Every structure is written in C-alpha cells, then in structure tokens.
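Right after this comes subunit A.
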Amino acid sequence: MTSPVAAAPLTPTRAPAQTSVIAQTWALSVRSIQSLLRQPSLVIPSLIFPLFFAALGTSSFSRAIELPGFPAVDSYLDFALAGAIVQGILFGSTTGATALATDIENGFFDRLLASPSTRTGIIVGRMAGGMAYGAFQTLFFVLVLLPFGLTIKGGVGGVIGLMVSGTILALAIGALMSAMALITGSSEAVQGAFPLLFIALFFSSAFFPRETMSGIYGTLADLNPVSHLVEGMRDLVIEGVSASALARAILVPGVLAVISIAVSLRALRHRLGAS
Partner candidate 1 sequence: MVESALPIVADGLQRHFGSGDDIVKAVDGVDLQIQPGEIFGFLGPNGAGKSTTVRMLTTLLRPTGGTGRVAGFDIVTEADSVRRNIGVALQDAAIDPLMTGNELLRLQAVLYGFPKAQHHQRAGELLERVGLTAAGDRRVGTYSGGMRRRLDLALSLIHEPSVLFLDEPTTGLDPMSRISLWEEIRRLNNDGTTVLLTTQYLEEADQLAERIAIIDHGVIVRKGRPTELKAEVGSPTLFVTVDESSHQIATGLLAKFGDLRPSPEGSLGVGLHEGPSAVSNVVRELDDAGITVGNLELREPSLDDVFAEATGYRLEGAES
Partner candidate 2 sequence: MRTGQAVRPIDTRRTPHSAAAVGLAKRSIVNITRLPSAFLPSVIMPVFQSIAFAGTFFAIIQIPGFPTDRSINWFLPLGTLMGAGFAGIGIGFSTIRDLETGFYDRIRLTPAPRTALITGPLMAALIRAVLVTTIVIIVGLMFGARPTHGPGGVLLLYVAAAGIAALGTGWGLGLAFRFRDMRAAAIMQLTFFLLIFLTDAQTPLFIMEGWLESAASINPFTNIIRLARLGFLDAPITWNNMWGGLIAITAISALTLAFARRSLDRLSDS
C-alpha cells in the first residue's frame, strides 16, 4: 500500500515539521477514535447486527451448506464469518465520514484547515480511527464466534490476514465516504450514500456462494468487487492461508483504498481552491 503521507507532500519538509506531522496526525487520529467511542448508538449496531445475522444464518441455513455450489464447510458459521466482518466494517466506516461532514457543516473543518496541520494528516488522521476500529471489529467477531463453533483453518496467520484485510477495507470505505463528505459537505448526503453500500453487500457473495446464484443476479455478483474480497477472506477461514486468498483479501480493498484516497485528496484540494 502506498503511504498517503508520502504521496502528497503539501507541507515544507523540514525535520521539525516532519515530527509535527506525525504528532498532528496522531492527535487527529485520537480525536477520531474518541468521537467514534462517544457515539455508542453508532458503534453498537455495527457490532451487534453482523453477529445477529451470522447467528440467524447459522440456524437458518444449516442445511443449505449441503447444496451444490457451497464449498466444503463444517457449518454455515464458518462460511458466514467473512460476510459478517465486511458487513460490520461497512456499517462502522460511515460513522467517521458522517463526523467529517458534520465537522464541515459546523465549521470545525475550516478551522482545522486554517491551522498549520497538514492536509493529508487531516485525511489520514480522520481515517486512522476507522482503521483501528475495523481491525478491532474483525478480532471481535472472531473471538465472539469462536466459542460457538467457528473454526479458522488459517489459524493465527489467517486471523492476522483477516485483520489486515479489515483494516484496509475500513480505510477504503472511510476514504470513499470522506470523498463524498468533502464533495457535498453534507452529513445527510453521506448517510444517504449508506444504502448504496448495503446494495453492494447484498449483490455479492457475502451471504451465499456465487455458484448458487443465477441470471443477472449471478452476473452482478461476479462483477462486484465485494464478492472477491469476501471470498478471499472466506478462504482464509475455510481453506487456510494461501497466496491467492491473501491477494484477494488484501489487494481488492487496497486498490479501492488507493482510488478512494486519490479522490478524497482531489476533493480536498478542490475544496481548498474553492474557499
């Protein structure tokens, strides 16, 4: 992954300034994590709903895993974990962007821009909270579901792979939503974009294998990057750590992250030019 800090050196790079970039980014990261933790009404659903659906699915689809097209799994739970993680991160990552849009609406963002903080520091700091939360969510789902019969073939390496993937996905979604916030400057628009993520999740193989889908629906799921991301993560769970699984679990959100950050920075530059 390319470092966004290095990608856009907008500030003079003298040594003291460099340390303050890190310090600022850190301060902004802490602020974004704090603001996330202060909103339990946003945090709790992003932890509970995926677990609820995984539990529901495990009980509902226990016999579906024998259907042709399903990979060999001991229980639907093993199959569902990857989808639950992605679902939780999609839920959770919008909160940071909504906070950003709110900051823009109430003028805090302009004050931040007027301060000597670096531009990228602002974006990355904003997203760091989401990334940390994405990693936490992944670990949380794994740990909660383990006592209920979850088995991860990839072992500790697999879990680390899942967490890396979840972290990058949180960055990608956070940056995408931040771009939306920077372009529109409206928290309502950011929340309005949320159903789009929901649609992306449902028209993918997050809950059932692509092999069982048919017609247009199957084609859409084939084209949907979420399918490939989920399947990469799922292979870490049900098959074990492999280059192919890691590649899909990390490259898909990685590419999405790079594109989203580029769009975000463009939108930020545009916003600076406009104001």
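The rule we apply is simple: a residue touches a chain if its C-beta (ideal position, glycine included) is under 8 Å from a C-beta of that chain, and two chains touch if they have at least 3 such contacts; residues count from 1.
A quick word on the picks: all candidates are chains of the complex that A comes from, given by their letters.
Keep in mind that this is a model prediction, so the values were computed, not measured.
Participant: Sort out for me which candidate, 1 or 2, comes into contact with subunit A in this complex.
Facilitator: Candidate touching the shown chain: 2.
Participant: Touching residues of subunit A toward candidate 2 in the complex: what are they?
Facilitator: Residues of subunit A touching candidate 2: 41, 52, 55-64, 67-70, 188, 195, 199, 202-203, 206-209, 212-214, 217.
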